[in-house]
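A single protein chain has been removed from this complex, and every other one stays in its place.
Chains: A, B and C, in written order; residue numbering restarts at 1 for each.
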Amino acid sequence: MMQGRKKDFPILNKQPLVYLDTAASSLTPNAVINKLNEYYKDYPVNVHRGVYKLSYQATEAYHAARQTIADFINASFDEVIFTRGASSALNLVALSYGEQYINAGDEIIVSELEHHSHILPWQQIAKRKNAKLVYIPLSKEGRITVEAFQSVLSNRTKVVALTYVSNVMGYITPIKEIIEIAHQKGAVVSVDAAQAAPHMQLDVKALNCDFLAFSAHKMFGPTGVGILYGKSALLQAMPPVEYGGDMNDNVDLYDGDWKDAPYKFEAGTPPIAEAIGFAEAVRYIQSVGFDAIIKHEQGLRKQAIEGLEAIDGITVYNKEAETGIINFNLDGVHPHDVVSFFDEDHIALRAGHHCAQLLIKWLKVPATLRASFYIYNDASDIETFIDSAKRARSFFSEIGF
Amino acid sequence: MMQGRKKDFPILNKQPLVYLDTAASSLTPNAVINKLNEYYKDYPVNVHRGVYKLSYQATEAYHAARQTIADFINASFDEVIFTRGASSALNLVALSYGEQYINAGDEIIVSELEHHSHILPWQQIAKRKNAKLVYIPLSKEGRITVEAFQSVLSNRTKVVALTYVSNVMGYITPIKEIIEIAHQKGAVVSVDAAQAAPHMQLDVKALNCDFLAFSAHKMFGPTGVGILYGKSALLQAMPPVEYGGDMNDNVDLYDGDWKDAPYKFEAGTPPIAEAIGFAEAVRYIQSVGFDAIIKHEQGLRKQAIEGLEAIDGITVYNKEAETGIINFNLDGVHPHDVVSFFDEDHIALRAGHHCAQLLIKWLKVPATLRASFYIYNDASDIETFIDSAKRARSFFSEIGF
Amino acid sequence: MHQLETLYRQIIMDHYKNPRNKGLLEDDSYIKEHIKNPSCGDDITIQTRIENGRVKDVRHDGSGCSICCSSASVLSTLVKGKSVEEANTYTKNYLNMIMKQPFDETIDLEDALAYQGVTKFPARVKCASIAWKAFEATLKKASE
Partner (left out) sequence: MHQLETLYRQIIMDHYKNPRNKGLLEDDSYIKEHIKNPSCGDDITIQTRIENGRVKDVRHDGSGCSICCSSASVLSTLVKGKSVEEANTYTKNYLNMIMKQPFDETIDLEDALAYQGVTKFPARVKCASIAWKAFEATLKKASE
């Protein structure tokens, strides 16, 4: 059913490639590439500042992109800030909200499942403010549970910063329940949706999250852009982080004042082409539909897990995950060695700590292999992958690993 | 001679357009568009993190882009940080260097010629740190002079933040001399080169500047990327601003450590396509050559100034500027009214405060018109522009302005 | 004839050069709203005084292009004396007209009809709308 999708991705029609590294970056479809070209060829000018037609056209396209993305997650226009990417968006929460509202003795709840981009900013705030970073104890499987969250929640909890989907384990955090409980204590919740947005329907109103971030490049979009969603009232009460062109109202010699959100958080020329391309990526996702995406990824995942389990000497760390991410190792072989074997078979997957060292330490391994799926993968990709895994296992055993 | 360049820009071959808003954003040539397409079609994957061939290819291209830009300004590889744009780069200096080294009572020298992106970040630091923002008195013409700079320089001066070329007046600041004098007092100098980099050869070693920033989109490059140059020793001693994926070394539960510059300032997935496209833009500039660019722009400027001077009821504010920027008004007509007239004649220029309200206030006008030139403009563009200015003048006079 | 003549109609120029009800008052019985146009720097403040469900007075001040300033003047003459409900209807009609949305052509927008020409200049629609949006906001505030 999804096989037909391969034709939408130029690179898959150029060379033999089984691409299993979507969790790092997805491939880019023609629709998005064409949209970027449209901007650069038809109205390659700045936004906001010009009152001539071309600039109006660019400004309208940029505005429409924000609206498309707002609609995509059931947010309002004003609640969507364009950033350099998810990392930048998550940092913005810490640098603005955290800097303003965290005080000595406050507690910030995080987890060892967090990507570095959602843990390091809060570590730094905690250090600067003499606040306390509190880890949710993970379940034996490595999951965040509501119970474990409740065990660390306290009256001093001011911020809860958690990932929606782990980029290593592929687990889905029970974030809706956690948000509800956190709110009862008056804490705000920052959700890292970098691995969620590409693969499942997000509804910020239903989740009732305070902040939520994701990147375009993991969901068919261009590099260089992501968004931060923030509840309107919170954003209005937060100070800007960067200052400059387009985010200000009046500027005097010794002070200035700022536009309302989202603009006060977007200093300087924004990522115009990127935002417009991002919206096109969202439309591409919508044209496929999340039901189809989820069903497809579940199928591939099942096939892959069964295939890997049938091979001796392979450990899968997240057999029960709900999303299309498989985290595994060939026993006794460093993943960087293995990844070259796959590479020679034209299979792209990832080896390392996946920017989640805390989890790799929790797993007590030096690094892992990660295969992740998207709609351009099909059953034959998985066959190729499993076949290669088998031969890799024999190869490394034979040469003495 | 430059006429031949129009064919390189898709938009100029699609519709009648005299584009005189380069100082906001330049048009994009085919070479850069094709380079972006190459990334998205041939190796649209993440950098640094993968060890498979495609990722290696992307990583090499991203590295090479940094080297190209470093060479372009005579910097080393490690001294070039990719940012979201000039605004973000200039903010990085204030948020990292300023946050770390500015103390109460210190002085920060700026000017009313600064773009908001180079004045607001230092206003904020000054306010937070109880430091003093000191303005260089502009000359009658509106220029920064060495003498005026010396008159405000003191032993308390810690940072000097100045634009190299004013985005409204087009004046070139005597920055090399200023840097030399500033260094004698131990102050560091941050140079806003957003309007310089597209139009003149920069040599950070010869200038001996401490920081320097510019954006790709004003010099044929894509949106969403710019660079900060910083002297290696300064960058090494500065703290990161954003934290996250790819900028760290080891991460523990309560602390982490960082890679060396430039990486420690590049948290998360960088603007990969944009950096690669930026390097291609630099090569495009180099293929034209700055001698040719300067000669061409001077010629257009002279033609335009002479044309405007021949029309009664037009005031030009920067007749003696050295670069291809003309700042003017139709007497008694609000520039937003005028700009629509030009727009109907397919001439794109800018009306407003050009993100430089302090200068507009200094000029004591509500707003101005700005025409700016680049290599895709030619003598016939200027004729069209002057002819339209004449007819606009009559039109507005006749209807009663 | 230059395209722009369809925009700069005499009525508009008249209100631009001789603005009615211009200048703000220091009077707490007025409801105030300030709007800026981020794309071009237009900056308008509207003051509305409501008494017994009627728009008693409308004042305006600010800076901007002729389209922006004149439309504040036109607005003030049109809605003064109308009931709040009528004023709302007129405002919606005007905004729909300039944004090329369906609008009730039987309602007489008087001088404000002159702004129909702005539909051909999409980059200027905002200029023609911000005074009216600010006025709409004062009515909303009053009803809260």
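General remarks:
Criterion: a residue touches a chain if its C-beta (ideal position, glycine included) is under 8 Å from a C-beta of that chain, and two chains touch if they have at least 3 such contacts.
These numbers were taken from a predicted model, which means no experiment stands behind them.
The chain we do not see here touches A, B in the full complex.
When the missing chain is restored to the complex, the residue among B:Val18, B:Ile33 or B:Val51 that touches it is B:Val51. Per the touch definition above, the residue from B:Thr59, B:Ser190, B:Asn327 or B:Gln357 contacting the chain not shown is B:Thr59. Per the touch definition above, the residue from B:Glu141, B:Glu177, B:Asp203 or B:Asp249 contacting the chain not shown is B:Asp249.
Residue in contact with the omitted chain (choice from B:Tyr135, B:Tyr164, B:Tyr263 or B:Phe342): B:Tyr263. Counting the whole complex, the residues of chain A in touch with the unshown chain are 334-337, 340-341, 343-344, 351-353, 366-367, 391, 395, 399-401. Touch with the hidden chain on the side of chain B covers residues 48-53, 55-56, 59, 246, 249, 259, 263.
Keep this in mind: only the chains that are shown with their structure count from here on.
The largest tally of C-beta contacts between two chains is found for A-B. If each chain is reduced to the centroid of its CA atoms, chain B and chain C end up 38 Å from each other. The set of chain A residues touching two or more other chains comprises 49-53, 55, 246. Residues of chain C in contact with at least two other chains: 40, 123-124.
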